[in-house]
Each structure stands twice: as C-alpha cells, then as structure tokens.
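Take a look at chain A:
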Amino acid sequence: GCGAKDNKTNASGGSEPNKPAAAAELTGTVSASGSTALQPLVSKAAQDFMAKNPKVTVNVTGGGSGTGVKNVADGVSDIGNSDVEADAQYKDSLKDNIVVIAPFALIVNKASVGIDNLTKAQAADIFMGKITNWKDVGGKDLKITVVHRPDSSGSRKLVKQIVLDNKDFTKDGVTQDTSKTVAEAVGSTEGSVGYVDVPYIKGNDKIKALKMDGVEYSADNIKSGKYPLYGIEHMYTKKDKESPAVKAFIEFIMSKEFLGKPEVTDLGFLPADLIKK
Partner candidate 1 sequence: MKWNNLTNRLATVYFWAIGISIIAILAWFLYQILEPGLPHLSWKFITGMPQELTAGGGVGPHLFNSFYILLLSMLFSLPIGIGAGIYLTIYAKKNKFTDLVRISVEALSSVPSIVFGLFGALIFVNWMGWKFSILGGAATLALLNLPILVRVTEESLSTVPSSYWSASLALGSTRWQGIRRVLLPAAMPGLITGITLVAGRALGETAILIYTAGTSVSRFFPDFDPMAMGETLAVHLWYVGGSSLAPDAKQIAQGSAALLVIVVLVFNLLIAIPSRILQKKLSGNK
Partner candidate 2 sequence: MALIQIEKLNLYYSEFHALKNIRMDIQEKSITAFIGPSGCGKSTLLRTLNRMNDTIKGVRIEGSVAISGKNIYESGAGVETLRKNVGMVFQQPNPFPKSIYDNVAYGPRIHGTTRKAELDEIVEKSLRSAALWDEVKDYLKKSAYGLSGGQQQRLCIARALAVSPQILLMDEPTSALDPISTLKIEELIQELKDNYTIVIVTHNMQQAARVSSQTAFFLNGEVVEFADTVKLFSNPEDQRTEDYITGRFG
C-alpha cells in the first residue's frame, strides 16, 4: 500500500532532466561502502528500502571512510560513507550528503573508576597523558588506561578537535579497531577510559558514559549547543551522476519514516537538520 505512494514521491523528487517524471518503479543496484561506524545504520536502511522497492538491490559494505570516498571517486561504489569530510582532492567531483548526526560520549570502566563527570580540561589532560591516575580527578587511586581509536578514525579526529583542541593524544594506552571493540576493551579493563559513538554504549553494562562539564548527551543538549561532542555523517555521491535509485535511497535514510522507527531511534543517531546553521 504505502510502497506505491513512496515511489511516486521519490520519482518526483528526482531532478534528472532526461527522465520523465512519470511514476516508474525504481530499478537498479545501489552500492555503498566506507565508514564502519555508519555501516549498521546504512545496512538497516538498505534492508527496509529493499523491502519497499523490490526491484532495487542495495549492497552495503565497510572498508573505512577513506576507502569509501575513494571508491565513489573511482566508480567502485555509488555511495561513499564517511564520518570525516573528504579530502580536498575530491571536493569538485563528489557531492556531500549529510545524512545524520552521531553523538559521542566518553566512557569509562563502570566498576573501577568511581566518577561520572569530567571537565573538558580534565578529559584533555587524561587523553594527553598528563593525568595518569583517577584520584587526580576525584576518583579512586587507580592508574588510568586510555583506549584509543586508530589515528585515522573519524572518532579520534573528532575528540582531538573538540576535547584536545587539536593537541596530540598520548602514545600510551591501547588502540582498538572499532567503536564496538573500544567499548568492550573499556568494559574489561580496570581503570580504562575511551570514546565511542553512542549506539555502542547501550547494551554494554560494564561501561558508563560520562557527563562533560556536567552535561549529559541528548538530542536537546546537542540542539541547544550545550553538548559539543558529536560527529557529522556523510554519504558522498558522484556529482550529477546519481541514479534515481541512489537519490531515493539517500532521501530514504534521511526521512522521518526511517529515522523515526523505534529500533533506529534507539541507536541514538539524530537527524541532520537538528543543527541546521
């Protein structure tokens, strides 16, 4: 029932000049690759989208943000998922679709640390290796272990920008590949601290998210500018070469219909228009 209606919307939304605006059924293949942080969301969207448009196949794969962007530029994928802005060399050829906002949080090992708030300055000192014991920030007498994301990850870049004012992280500590493994490592290591995007906080009862300067992450606090730690998720496409199916898919991801689904809302991604400048 609702499928037919939606198709019409998509087709009329497309501004392809050589395509008649008739309500043709969408066909074709859409492939997306890139950011692993974004992959669960995009995969979920792909499943729902394919259910609505049975003649479209959407393939989603990871590979990392850098790979994703390169893949669109090379024509390997239609969409490049990235949680960082693309390199300057791609500015001209790629179209930047900002699809969602991903809040981040600082997390600590729940059982051992004994605090639930850090000021931005304290957090910066911990990540730069200047504070190495929790008692210096009001916690237990316990050595701090920092769990990082890789240098090239969007999450790390974000924390570096917002929390560390672009100074360098300490080289001590442990690096984990993905947000999920960071959450797990923090959960299993005494005295550890890390940073992840919020979808990975829930469902792990050995970690806890810290407030920053006394502010908890939430849609409202982000909207009002009180909570600074969030990333912008991009889905790059090739400028002026997007097929109707690709356009429809990106619109679908950004739609209330999809983002409003309970299991998606639950994840904690926020709609892109939340912080429209």
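With respect to how the candidates were assembled, all candidates are chains of the complex that A comes from, given by their letters.
What we mean here is this: a contact is a pair of C-beta atoms (placed from the backbone, for glycine too) under 8 Å apart; a residue touches a chain by one contact, two chains touch by 3 or more; residues count from 1.
Note that the structure is predicted; figures quoted are calculated from it, not measured.
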Numbered candidate touching chain A, per complex, among 1 or 2: 1
Touching residues on chain A, where the partner in the complex is candidate 1: 31, 33, 36-37, 39-40, 43-44, 46-47, 50, 57, 59-63, 67, 74-77, 177-181, 199-200, 203, 263-264, 267
